[in-house]
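For this view, one protein chain was removed and the others were kept in their places.
Per-chain numbering from 1; labels A, B and C assigned in written order.
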Amino acid sequence: MELQLSEDQEFFRDTTRKFLDAEAPLTKVRALEASDDGFERDWWRRGAELGWTSMLVPEDLGGGSLSGAGLLDLVLVAEEMGRLVAPGPLVPVSVVASAIAAGGNAEQQKAVLPGLLAGATFAAWALDEGRGPWSGAGVTLTAEQRGSDFILNGTKSTVEAGNVADHFLVTVRTGAGLTNLLVPAGAPGLTVVPMKSLDLVRRFSRVDFSDVTVPSSASVGEIGGAGGEVDRLLQTAVVLQCHETNGAVDHVFAMTTEYAGDRYSFGRPLSSYQALKHRFADLKLWLEGSHGIATHAARAVQQRAANAAELSSAAKSYVGENSTDIIQDCIQLHGGIGVTWEHDLHLFLRRATVNRVTYGTPADHRERIATLLSLEEG
Amino acid sequence: MELQLSEDQEFFRDTTRKFLDAEAPLTKVRALEASDDGFERDWWRRGAELGWTSMLVPEDLGGGSLSGAGLLDLVLVAEEMGRLVAPGPLVPVSVVASAIAAGGNAEQQKAVLPGLLAGATFAAWALDEGRGPWSGAGVTLTAEQRGSDFILNGTKSTVEAGNVADHFLVTVRTGAGLTNLLVPAGAPGLTVVPMKSLDLVRRFSRVDFSDVTVPSSASVGEIGGAGGEVDRLLQTAVVLQCHETNGAVDHVFAMTTEYAGDRYSFGRPLSSYQALKHRFADLKLWLEGSHGIATHAARAVQQRAANAAELSSAAKSYVGENSTDIIQDCIQLHGGIGVTWEHDLHLFLRRATVNRVTYGTPADHRERIATLLSLEEG
Amino acid sequence: MANTPTASRMPSDIPAQPTPEMEDVDAFRERARAWLAARMKPLPPGEWEIPNRDTDEGVQHARDLMAKLFDAGFSGICFPKEYGGQGLSVAHMRAWSEEAQRYEMPTKFNIPTLTILLPTLLDYGTEAQKQEHIPKTLRGEEMWVQFLSEPTGGSDLAGALTKATRDGDVYVLSGSKIWSSGAYRADYALCLCRTNWDVQKHRGLSVLLVKIHQPGIQVEQIRQINGSMEFCQEFFDDVPIPADQLVGEEDDGWTVVSRLLQHERSAVGNGSAFGVIMQLGARRTRGETTDPLVDITKQLGLGADPTTRQLVAEGRVLSLVQPALVDRVGTGIRAGKLPGPSSALMKLANATTGIARAELAVKIAGSAAAAWVEPGPASQQAGVFLSRQTAALAGGSNEIQRNIISERVLGMPREFAPDKDAAFKDVKRNTIPTRKP
Partner (left out) sequence: MANTPTASRMPSDIPAQPTPEMEDVDAFRERARAWLAARMKPLPPGEWEIPNRDTDEGVQHARDLMAKLFDAGFSGICFPKEYGGQGLSVAHMRAWSEEAQRYEMPTKFNIPTLTILLPTLLDYGTEAQKQEHIPKTLRGEEMWVQFLSEPTGGSDLAGALTKATRDGDVYVLSGSKIWSSGAYRADYALCLCRTNWDVQKHRGLSVLLVKIHQPGIQVEQIRQINGSMEFCQEFFDDVPIPADQLVGEEDDGWTVVSRLLQHERSAVGNGSAFGVIMQLGARRTRGETTDPLVDITKQLGLGADPTTRQLVAEGRVLSLVQPALVDRVGTGIRAGKLPGPSSALMKLANATTGIARAELAVKIAGSAAAAWVEPGPASQQAGVFLSRQTAALAGGSNEIQRNIISERVLGMPREFAPDKDAAFKDVKRNTIPTRKP
């Protein structure tokens, strides 16, 4: 939970919370496990009406934020979604909308943004190739230029919301360098292979490209010059993801604190046992540290500050590993009921685990930090 | 402490303990801080009379063990030395004596073993080069063959007891491969540069070789075929070192358990606080695990079992990191007095830290294990 | 009257080494080896036990194997001859384990039947109970389970609310038990219940030997995070249990359960001599089994990655330390150099090793733990990660083990317990069960 919000932001957060409480309770999340999409399209459209999809797009393109610092507004939605491990493609839609708003040509903006902003269409970001450094440098999928076309061949992995995407933002390597291409889902040669996920409602896909052809006007931003933008998008994804995780852990921690106060063992409440009290203190420490670093990262990414890359990777590394540690200890503190399917704890653990290892693992992001530290110099 | 000993072994251990209690109390260790050697030569000679230097050398060469399994006897000495963070070059003298006994020629055995066994002369093993994998493969110091001589050039680092050594067993790379050469301390071109040590009485040296010339008969074992023996010696060193560390940690843990029982805070003994009780339980767990793996490793190395390399590296990795964790937590449990110079705790922490990072770090030994697991195959 | 040993030596305290009247260990080993080679089926390469162990077929197969071992004189190596066992020493059992573990073995019977319930029955059952049940169990005709935890109870087993009210020749049993593993297909249980509400909580408990499948007992399977349906909850609706099914003395059930828990800690820590000793660490060392961390590494082609190599080796170290600890603590207890409750160290080591290795698996697997096209070692270990706390909860939580270690191994003061001296009816306790039918 953010501790310093404007009145507008508080109101926005409360509205989102009420909507989620009513429309996406955990029973709903469980019910969606067997669904293809992992969420209901009408529900997402109503979320979009609340502003979920608009925050990273400027007003003149149909978006708009509360505070003028859209990412600092959007992380509030991410936190609230985390509280209820809500479904919905918040990260990929936000990232792609942000990319198109920032670097797309007028035609792309006109064709794609209205649908995304209205929650009527969907987009996915195809970056991950399942291996290598977590940066543009890890991209090997090539788009060969032939005349005014690009021909894409290769595979992207763990593409969030690939199953529902109408548009893919595909980060590729061209002769000129790193390039973001906007590829329609229906392009011949593009195959979406569904993946099973640890999360009940978050869907990932493998996307195979076999001679997929797009015009060079499909580039979002400069051809060959996407390196900086890919980094910014990754920072954005990571910041949203960390806030979502923090929302989930907040909820689990609160549940567990309450449980420990209510539950008696050997004639005393669990919360009177010092060994448990001290563990709760450590969990609280890690949780507040997680919030602190996620907030610092969000501010830096919003401001495009020089330390945005380092702080977002620090947040990812810290939140990623601490979140699952905290939730696992909360399961332990619940006792046997905590490892049953019927108890909700595992829903939170699933989300936190998935968030921990997608968009780069903590170790991948530590490697990013090491690179920023120029350890090999003098 | 070993839990399954023969009567002979119990007697031997008790004799060693009484001798150390009387002749190497912690006040003595502190007094030796400023000394050049780090121990008293006469004291070492008397330890040798108790059998400390004989266990890894067969009877026909003047040595002899209690049980016929010399390493399992010698680890008792190592544990007792750890209990009092005693001075003395147990590991290097034992390793070099074992190497000469196993692979030295008759002349070497006759010239060197009697002095080492009597505690009158000293030997050091020059293996470490401060970098690279912890195995023979990491050795780059070269000995060039010229006629019937070897010419050594290069540097060895962190050579334990290099300051007092009369003989150096130098592991070198020759045209034929890995070779152990016995080099007298007075050889022209051999320079011993003293190093400062974190331990008050354990002395290390850098040893520089500049055109140091020895005859090819200086080889201990086959020229170029020392790979297996280097590994066995490293296993031996590591097993002794782990037992020494375990002895130190045993002592610290016992001190701290007693302190926690005696000391009152808020009207209750420290040991009545559950948060501390649970930490003590974890410390006990790690300590018993440390003993368990060290014992398994000692047996495997003694038997030259197929898993000796893996178990000794596992012991090193586990004991190395857990020992300092345990001692640091014992310092914490002592409160402010624990971080003073006048309290003895730091003497144990120094020894455990030095043991942790010499003869390969825990990470170096994990890399050894990874190699044994053939992770790169199929 | 129940058999209540007062000496420190109990029937389940089996001699470590052979006594003169026993068969020589080496001779026994030779005989076992020959029989195994001739009559038993080797395990498929890389498998630790019967692959379909937790299915109905697997369980039936285990029952058949028990019968086969029994007929050949290899069932219950350490159980007394008068109850159908072989009356041999721990050394024989170790030899048997070393020889037998490459073959299909009825390991499903190990925990809890052979290593927990039967030793407890041996220690506290009546002669009639032992004659009735031990031979049948050693023939594979009975599987056992313990009914200890309750949905209101958590770690406080002695706070049991399940009632057994004496009414003539029977105790009338009512209440609910939970976390009994495999109860739905087991045959008999030892059930902890309250027979006296007017005394301090530990003094009003009794243990009953209960036939599980009978009118008035409903068994419900509970789905775990990892999909397992092994844990069960039982509901007792005024079930009459014949009074001669009392194990131990009336109101002295805590003594029986304390012993049961000690057997359980040894068993879960792999330190029991009553079931085949699995020696997974040793088997891994010999390359006879695979390590899931190695499997993930190979699946993802990360064998040359230095960070991954560190993680795999770290996990490997833990799985070598765990059996070494069991060996040491077992040796220490048998030699009288460590107190009996030190078995809690084995249990805690088992749980913490599993937790640490599950974390390492996720670190190695990376995004392959989150999503996959085809299942494989990474996705399988992601499932293990989700349910990794199970071993730290089942059969006495890590917290309980740490209490035991600090209080009963290190001799530190007991936790303050407000219910220590009160009549149980006056004690503050949970009224809401964690789980209802």
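The definition used in the following text is that a residue touches a chain if its C-beta (ideal position, glycine included) is under 8 Å from a C-beta of that chain, and two chains touch if they have at least 3 such contacts.
The structure displayed is predicted, hence computed values, not measured ones.
From the options A:25, A:215 or A:289, the residue with contact to the unseen chain in the full assembly is A:289.
Touch with the chain that is not drawn comes from one residue among B:26, B:275, B:305 or B:372, which is B:275.
Checked against the full complex, the candidates C:89, C:245, C:310 or C:430 give a single residue touching the omitted chain, namely C:310.
Where chain C meets the missing chain, the touching residues are 305-307, 310, 416.
The set of chain B residues touching the chain not shown comprises 128, 130-131, 157-158, 193-199, 204, 206, 263-268, 270, 273, 275-276, 324, 328, 331-332, 335-342, 346, 349-350, 353-354, 356-358, 361, 363-364. Chain A residues in contact with the hidden partner, per the touch definition given at the top, are 3-4, 257, 260-261, 268-269, 271-272, 274, 277-278, 280-282, 284-285, 288-289, 291-293, 295-296, 307, 310-311, 314, 317-318, 363, 366-370, 373, 375-378.
We take it that only the chains that are shown with their structure count from here on.
Each chain gets a centre from the mean of its Cα atoms; for chain A and chain C, those two points are 42 Å apart. Spacing of chain A relative to chain B, judged by their CA centroids, is 50 angstrom.
Taken residue by residue, chain C touches two or more other chains at 399, 402, 415, whereas all remaining positions touch fewer.
Across the assembly, chain A contributes residues 273, 275 that each touch 2 or more other chains.
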